[in-house]
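Omission of a single protein chain aside, the complex is shown with its protein chains in their original locations.
Let's turn to subunit A:
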């Protein structure tokens, strides 16, 4: 009998006033009983609309059926056939706009907690699963992957499963991309990302860190080294600034720098050497997930007042509803319809206030969103000692500027064929934020998966000639 409850089985969470002082994971995950209960809410639809909402096509009803039957290992094996990083996706995917948006149960009530169940299964496997055995015959072909973020890791994992010898080149000292330096520990524990990466290594994927491609090796040199195809998954890691006065003051950070110091360099822990300013009052500018992450991180570093400053209204915020909700619960103050025009400092060059103007929404612009317009004379100041800019990132130009024949658009995004992920250069494929601009983890993984398929076709057809 299916569980006909109209709401999702709730997932336990740390209390807001406890968790905003620590870096432990906020959402605690389902127990076995909760998972079984939630799994029974799935109606096992014949046409599986949920699957079409998943960029990597996880066989959702099948794995949920196994959970309902108590066969967790079976469930895990089903997920693993299409998703290389289930413990990550279950945590950070915006399921409300993907798989769960298509769930039939969502028509009259809440959809099935697909993300929560995926997370449960992946965590179960990490705890209880038998070590995986790989029985893949090497096919003798070499592929290079540039960038060890979600796109690159997915592409590498899929190619390795097909028998390719894959080498991933990563510029930072740790693989994982945004999963390691961007998304905070309290949303995605780094130990979990590391385990997923270690599992890929066991599959035979070689990961070389400390390799800044474009500087230390070019794409041309990779081909000279015997790689038959190259995948570019270098993301969009170039932070934008507003170009307002005062962005050079001490205490102003890009969200990338702020989060990198905390997540990758672990500046919040005493035993690590990287320093960070622990501000008392912080303004975070922006309305996306990165802004929420930065604001909640600032709170955990001990800030008393953390403001989100966003120029549109809450309905227009690109951040996930759940993240906005969590941020509010943790005491983040939202200053909506409000835009910074300058940052003011003291004589030592340290931030002391941010000056904003109030905004109102005008006619919809080209993107369909109502354009914010400044209200004249509405200037006001908020006293802060730190400002974090979370207004978006652009693709890093390092690879495209050192690779001939690689076309990019006016935003610096690499141009690819929509279905094959082939770039304008033969044998070179690209996906993820490097192609789309800043988007989501799961879209990057979907692109990486598609590229792996195309690379396989490309190399096979070259050799069958």
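Convention: contacts are C-beta pairs under 8 Å (C-beta built on N, C-alpha and C of every residue); 3 or more make two chains touch, one makes a residue touch a chain; residues count from 1.
To be clear about the criterion, contacts and distances are computed from a predicted model.
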Of the listed "ABC transporter", "Ring-1,2-phenylacetyl-CoA epoxidase subunit PaaA", "Tyrosinase family protein" or "Sulfide/dihydroorotate dehydrogenase-like FAD/NAD-binding protein", the name UniProt assigns to the chain that isn't shown is "Sulfide/dihydroorotate dehydrogenase-like FAD/NAD-binding protein"
Using the touch definition up top, pick the residue from A:84, A:185, A:281 or A:396 that touches the left-out chain. A:396
Missing-chain contact, candidates A:47, A:243, A:367 or A:464, resolves to A:243
Per the whole complex, from A:87, A:277 or A:406 the residue touching the absent chain is A:277
Touch assignment to the omitted chain, from A:70, A:226 or A:349, lands on A:349
Cross-chain touch to the chain not pictured, restricted to A:209, A:379 or A:409, is A:209
Residues on subunit A that touch the omitted chain in the whole complex? 171-173, 209-212, 215-217, 237-239, 241, 243, 247-251, 253-254, 256-257, 260-261, 265, 271-275, 277, 348-349, 396, 398
